[in-house]
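One structure is given below, encoded as structure tokens.
All protein chains but one are shown in place.
So, chain A:
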Amino acid sequence: MSSPTTSAPEPPRYADRPEWSDVIPVEQYENVNPLAPIFYKDIYKDAADYFRGIVKTGEKSQRVLDLTERIIRLNPAHYTAWQYRYETLLAIEADLEDELRLMDELAITYLKTYQVWHHRRLLMLKIRKPATELVFIAKTFREDAKNYHTWSYRQWLLAYFNDDSLWSGELDFVDELLNADIRNNSAWHHRFFTVFQSGVRDGEQDTERILRRELIYVKQSISLAPNNASAWNYLRGILDHNGIPYSKMIAFVQPYTLPNDDQKADLVDLDNPPPSKDAHLPCAAAVEFLADIYEAEGGDSMLKATELWKSLGNEHDVARKKYWEYRIREGLRAIQT
């Protein structure tokens, strides 16, 4: 304990605090042979004993906030402590914005704990100030830009409060994240959510224009980094969503299916940006895309598709060799029947 590297000394146990002497601690009841028992640290056992004591009497007071905070810091997955804390906050009419500030700290410390984000959601239902929350979330992405709970919370905020000013910054926000990491699939997913799902605003029914903008965006991204499954999935996603056949993309996709030396000279074509000079080509995702186009055409084109699948299995995507063999069998069967 005297080592200079140890952090703050352990706080006193509730059993040793005179102001808690009126509470009767209640031990955890467990029958004789516990399964997977946890060898609790003294400080956790002490806090949990007092928590069971408090829950038994139903006390909801300021000191309950102190007690539940200690439990949460020792075990953030203790959902009952969170639940009781929330009920206490409401019962004593605590300042929920203070609580939110405490949560700012806990959210970063326990980024991966569901309860931290769920509690925030409950607070926000009362406080109803989502705009600053978006700023806070952006800050947590500096720790982990793919955290599932955080993204889910952001999507909930946007969809639940759903006002134009809240949505207005989302595309720039996604853009910033994709500039930092073009392979961040969570950001791509969020772009889809914003452009085609909950984020669709009144007056944006001009889907033609939006679709064109998104196609240019994703094609530009692919041209910068062709071997990026997230971008190809986004391209397929927006085509499917808008009922556009993949064949409309053939002029764009084809150059990506050829080796580097077969690339034609530069043509500035915004609709069909060519692969960057240092791209690793042919790109497996493009070959797969082109094969899907041929497969959909059927007939003689099916043979072109099977050639492409063969090249995936033998060269460009050997890890999935058996899968491509399966596609070849299915494709050939389709044209025989």
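Criterion: a residue touches a chain if its C-beta (ideal position, glycine included) is under 8 Å from a C-beta of that chain, and two chains touch if they have at least 3 such contacts; residues count from 1.
The rule is simple: contacts and distances are computed from a predicted model.
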Among "Ferritin", "Cytoplasmic tRNA 2-thiolation protein 1", "Intraflagellar transport protein 25 homolog" or "Terpenoid cyclases/Protein prenyltransferase", the UniProt name of the subunit that does not appear here: "Terpenoid cyclases/Protein prenyltransferase"
Given A:L111, A:A159, A:V200 or A:L224, the one touching the chain that is not displayed: A:A159
Please identify which residue in A:Y14, A:Y50 or A:Y84 touches the non-displayed chain. A:Y84
In the complete assembly, which of A:Y14, A:Y50 or A:W151 touches the absent chain? A:W151
Can you name the residues of chain A that touch the chain not displayed here? 26-41, 44, 48, 52, 55-56, 74-80, 82-84, 86-87, 113-115, 118, 122, 146, 148, 151-152, 155-156, 159, 183-186, 188-189, 192-193, 196-198, 228-230, 233-234, 236-238, 240-241, 315, 318-320, 322-323, 326
